[in-house]
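The complex appears here without one of its protein chains, the remainder shown in place.
Up next is chain A:
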Amino acid sequence: MQCSVLDTNIVYVSTSTLLETQGIVTSKEILSATYEVIKNIAVGVIDIVDPPRLGFQLTLKLHLDNIPRGKAAEAIKIITRISEIQAIILSSQLKEMLKRLNFQDDSQAINNNNRPIRIVYHPSEPFYVFRQAEKITAAFPMNFKDNSDVVIAMSFFQELVEVGSQKEMGKAPQCSWSPVPPFQLRGEPVHDLTTNAGFVSFDITSRHVEGKRLDKTVWNLLNFYAYVKYHIKRLNNTRFEEEAPQKENGACKYVKELVKVPKGKLMMQQRCKDMTRRVKISKFRIRINGCARFRFNQRWISIPKFSSKSSNKSYTKLD
């Protein structure tokens, strides 16, 4: 993003969403249809700069003063749409790629050596798409920061594979998990293939890339990482917080029941304590100046024992 002090109402935003195969860029061009979609996001606010800035696919000129200021909802809508531009570009590229791969013969695929195409939607979260016999496979290397997230994710992937193999889900893409990368990903950067939660793969058939289903397929593939992370975050945060008030109330009630000691016994104990305190006070020496010769011998009143327990036996401290 670039802006100038001379004209604060103009901002230049440049973006780049390149599809790569083993480091070589395969798709750089943005379709004309995508350009039209971008222009129609906010007429008067967005201008496409031609040529784009060096190193970027697309540069937009944003006229911030044309964003309606009085209507907050509309302004937020426009800003949200502008923030989705990168997703729009990437999804259009992915759609074209899926269509192309779908119509590709197996022989063409072999000629192209079945090279996987690397797609990066979120930073440091690439996934790969490659052609196989009669299907397209999308492979997601899964990485998580916490060990607990890894364990929860593994149980989720297990459920995902089981649900995907059911008869009712016959029309959904076949889902599989493996701890090692698919062999088609040989040659890809090692840091992309280093994971702590394995690889999740979806087998996309021609059924999933035809007509309106193509949009859904592309959207689901691009947002798979976010979907999984949201599920794990919800599990981590909400499970115990929702039950917190109930558990605390239950605990307090139970502990209050434990505190119920018979009244008679409690009163007896309290009386004993008071008596012992009073006797201790009376036992202290009262010194009157000038009456030293009348000081009593040191004979203290013995305190009666109120405790029902047997008298303390004398003991010597062990070394």
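Please note the rule applied: a residue touches a chain if its C-beta (ideal position, glycine included) is under 8 Å from a C-beta of that chain, and two chains touch if they have at least 3 such contacts; residues count from 1.
Note that in this section contacts and distances are computed from a predicted model.
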Practice item. Among "Actin-related protein 2/3 complex subunit 4", "NADH dehydrogenase subunit 2", "Solute carrier family 25 member 19" or "Serine/threonine-protein phosphatase", find the name that the UniProt record gives to the complex chain excluded from display. Key: "Actin-related protein 2/3 complex subunit 4"
Practice item. Could you tell which one of A:Arg69, A:Arg100, A:His122 or A:Arg213 touches the chain left off the display? Key: A:Arg213
Point to revise | Given A:Pro52, A:Pro68, A:Gly164 or A:Pro182, the one touching the chain that is not displayed | key: A:Gly164
Check your understanding: Per the definition of touch given earlier, which of A:Asn9, A:Asn40, A:Thr80 or A:Ser148 contacts the omitted chain?
Key -> A:Ser148
Check your understanding: Since one chain has been left out of the picture, which residues of chain A touch it in the full complex?
Key -> 147-148, 151-152, 154-156, 158-160, 162-164, 169, 171-173, 175, 208, 213, 216-217, 219-220, 224, 227, 231, 235, 239-240, 244, 247-248, 251-252, 254-255, 257-261, 269, 309, 315, 317-318
